[in-house]
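The other protein chains are all here in position, but one chain of the complex has been omitted.
Each chain gets a letter, A, B and C, in the order it is written, and its residues are counted from 1.
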C-alpha cells in the first residue's frame, strides 16, 4: 500500500481513524521559513469536526504537534513531521463493523486486501480523518505559494441539485479569503437556505447528500506543469481522487466542452499591456498539461456520505450471510462542507510540488 | 519535465510529432511472455491515422520495432523498448507556428517553459501522436491482464450532444472485442448517422467536435488498489489526464452521484452462490480507492480538437502582437474516435501496474 | 532534502538529535503480521546509548511508540509509524556550535545548505541518533526475512589495526544470534583486550578510533536483485552510505579482488545434491548485481568518531574567523560497536525491499 506522494517534495501520510495518532512527514521544504501557526490552526479548524450543523458530533481539536524539521521558529529543510492525536474515539461504536461491511464504503475492499486484518474502526486508514494531515501539509504549501503570489480558494458549487454561482472575474486572493472565513462557503448567499434544507432534511432522515466543490488557483506562472504524466491536470487529479468520496474531476468547462465546437471551446489569446490573457477560460487555465497563466479552474464531485442510518442490505464478510445493517456511530450527513478546505489543501500541495526547485 | 510513470512497472515515453522517432521503454515486465504480435498490431492500427473518415490525412503505419528485452520470441524481463519511426511528416506546414500559438493548444505554454526551444512542429512532445507508444505499452499490459481474466473495453458514449447507450449487464470480454473491431465503436448503432453528421459537418466547416468515452474493466480482483495516493481512481486519473484533450474523468455515476441521497448512491452488497456482488454499481467498482470486484466503470470528457481551420484570434509570442491565425496542416476534426483505444490502453497500464507483483 | 527510501516498501525517516521526537513511517508492510515486540526491543537496546563502556554517556531508552498501522496485535498493511521521543537532551552543551563548526562533521555543510537554519544541536538530522528508526524498521524487516529463512548478522571485523577473524563456513543463523547477544560482537574473543585498549586509550585522550564491520546475509534466493540500478550491491550501498561515518563498502573480497587474476577471482560453480554452490565466495554472493544463493558478504569502513575533545582548528561560519574548538558534550569514542546492529538493520531493509512482492 502506498501513501507517499510527490516528486519535488514528498509527503508520507499515516494513521487510522482510531489509532493513537495520525500525521504526515513532509520532505524537502525550503529551510528558513517561519510558519504562520495561527493560519495553520485556522485551516485545521475549517476541516476539524466541531459538532456544529455541518459536522459529525465527534469533536476533535486537531492540534498538530510538529516534532521535527522546525527549530528556533523556522524550518530547517529536513523532514517536518506533524502529529495529530486521536482523542475522541468511541471505538465500541464500531464493533458491529467487525464482520458487517458498510455499503458505499471501503470496508469490503480492505477486509479482502488485508486478509481480515484491517482496522475497521471508523474506516481505519481510509477514513476522512486522514484528510487532516493533508490540510496541515496544504497549509504549509499555501504559505509558500502565497510568497510567490499564488492563491488557492474554493466554494461549495452545489449541494444535491442546488447550484451556487461559479467563480467569475472577481476570483482572487480577497474572494478566497472571504470564502474561507464562512462556515458554509458559497458565493450566492441566497442559496444557503435551500442547501441547508437539503442537508438538515437528510440528517433528520438518517440519510446523506453530496455536492460539488469548485476550486481556483490564481497566479500560477505560465508553463508550469510537465508533459504527459506530470501535467497540471494529472498531478491535481491524482491527489483529488485520493480524497475520500471524490468521484469526478473536471477542468475548466470539463464535460460541457464535449458539447461545444472547437471554435467555441478554444480560448483566444490576446496581449494587453504586455501581459497575455485568454478571452475565455474554457480550458481552466491548463493547455496540453501546462499552465496558461489564467486561473486554474476545476471542480470535483463529492458523493453523499456513505455512512447513513437507514437500514441497508449488505453482507457479513466472515460468514458470507446476507444481512441488514442499522448503522450506529457518529457521521456527517454532508461531507461537502468540511471537504472544501481539503480540496484547497491538496490543490496547494500539487501546485507547490510542481513549482518547488 | 517528467515522462516516466509507474510504481511496479515503469514506462518512459519519448518523442515528438516530427522527431526521428517516438517510443517507450517498459520496465519490469515478467520474463517468458510470448507477445501476441498480431494483436499488438491490431491495437496500433485502431489508433493509427489511416486517412479515413475519422482521421487526419497524415497516414502513419505505426509499426513498432522492439529493440530490447525480447529474445527468442519471449520477454526476458529486462526493459523492453519499442520504437516507432515518424515517416509522413510535412514539417513545413508548421512554419507558421514558429511564432504564432494556436488557441486551445500547448504551444503557448511550451514556448514559455522552454524559452522558445520547443519543437513546435505538430505540437512536439504534446502531440496526440505520443499516444501511439501508450497504445503499444497498453497492448502488452492487456495481454498480461487477459491471462488473469481481466478485460478492458470502451466505446464512444457521446459525440457533442448525441449520446450512445451506456454499458449494461452484457459488459465483458465478448462485447469489448466486438466494439474494438468497429471503426466507430458504439453500442446503439442507430446513433451512428447523427454522430457522423456532427463530425462531417464540423470537418466541412473547418471546425471540430468533442465527446465522451465510456470505459469498463472487468475481472479486477477485490481489494486491488492502494489507499490514498495509489487508489484505483488516482492511478487511472493520473494517466487519463495525461492523454491530450481529456478534460474530465468520473467514476461510476460520477457527477450524477452528487444529486443522489446516500441511500440511493450506496450499492448494497449481496452474496449469491459464494460470490459477492453489489445490486447497483453507482460507484463504478471502486470504494475507498479499492476495487469491489464489480466492473470498474468510468468515462472521460474529450474536448473538441483544438486545431481548427476557422480564423482565430491569437498572438505572436515573439513580437507580442495580436494576430489572426488561419491554420494549415492536417488535423482530425474529431479526436474521440481514435482516442478510444488510447483510453483502453492507459486503463490497462494503470490496472496492470497495481496488479504486478 | 530527501529522506524517503525504497521501491517496494518505502521508509520515511524524520527527526533531529534534539527535536521532540525522531521516527519512521514504513509503507507497504504485509498485513496480518504479529510483531515480535521483545525482539524489536532487543534490537533497539543493542544500538541504544546505555552509558556503558562503548557508548556516549547520554542514556536513551529508545522506546518506540507505534501510532498507526497496527491493530489487535497485527499489522494492517497500512503505513506503520514508530515514534521515539528524545528525552535526555542537554541542548545547552551545543551552544558553542551555533557558529563554530566541528571538523569531520556535517555542521559546515548544513549551515550552508540551510542558510544558517540548521538545528546544530547534536548534529541535528545528520546525528547518529537517526539510526534508531532504521534499527526499528530493520527489526521488522528481519522478522519478515526470518519467515523466509533469511538471516542477517555482523561483527566488528577491526578496530584500528586490530583485526577479528572473518566469517567462515559456520556463518548462519546461530552464529548471528550469538554475536548479537555480545556487548562487543567479535568472533575471535582473544582480540577483545587489544581492541578495547585502543578504544579506552582513545577515550582517555579525548580522541576516537574507527574500524570495520563485516556483515553476512544467508538464505537469499538465487536471482534476487535487479540489473543496473537496483542491483543487490547498489541497493545495499545506497543505504550503507546513508549511515553516518561509513566511508567505504566492499563486497566479497572487494579491493583484494583487484590484485587477483580472473582465474583466482572467479568462483567455480558446482552441483551437490541438487543444490548449486560456488567453491569459493570471492564475489560475496552477488554476480552481475544478482544473488547467487551463497551468503552475501560485505564489509564497511567506519571512520573514527568526528566529535573529539582534543583542541582542533576550525572556523566560525558566521564571522569567518579561524578559531580553536574545545568540544564539550557527550560523545562515543568509538562508534563501531553501536553501529553493528545498524549495519545489520539497513542490510535487512535493503534485502526485504528487493524481496517484497
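Observations on the model:
We adopt the following convention: a residue touches a chain if its C-beta (ideal position, glycine included) is under 8 Å from a C-beta of that chain, and two chains touch if they have at least 3 such contacts.
Because the structure is a prediction, the values reported are computed rather than measured.
In the full assembly, the chain not pictured is in contact with A, B, C, by the touch criterion defined above. Touching the chain that is not shown, out of B:119, B:299 or B:353: B:119 (per the contact rule at the top).
Although one chain is not displayed, its contacts with subunit C can still be listed: residues 1-5, 7, 13, 101-114, 123, 125-126, 130, 158, 160-161, 202, 207-212, 222-223, 225-231, 233-235, 237-242, 244, 246-255, 257-263, 265-271, 274, 276, 278-279, 283-284, 287-292, 301-308, 310, 312-315, 320-322.
The omitted chain makes contact with subunit B at the following residues, 1-4, 10, 12-16, 19-23, 25, 27-28, 31-32, 65-72, 74-81, 83, 113-119, 121, 124-125. Taking the complete complex into account, residues 78, 227, 357 of subunit A touch the chain not shown.
Quick note on the criterion: only the chains that are shown with their structure count from here on.
Mean C-alpha positions place subunit B and subunit C at a centre distance of 46 Å. Note: centroid distance subunit A to subunit B, computed from Cα atoms, is 26 Å. Chain centres here are Cα means. That of subunit A falls 39 Å from that of subunit C.
Shared interface positions of subunit C, defined as residues touching 2 or more other chains, are 78.
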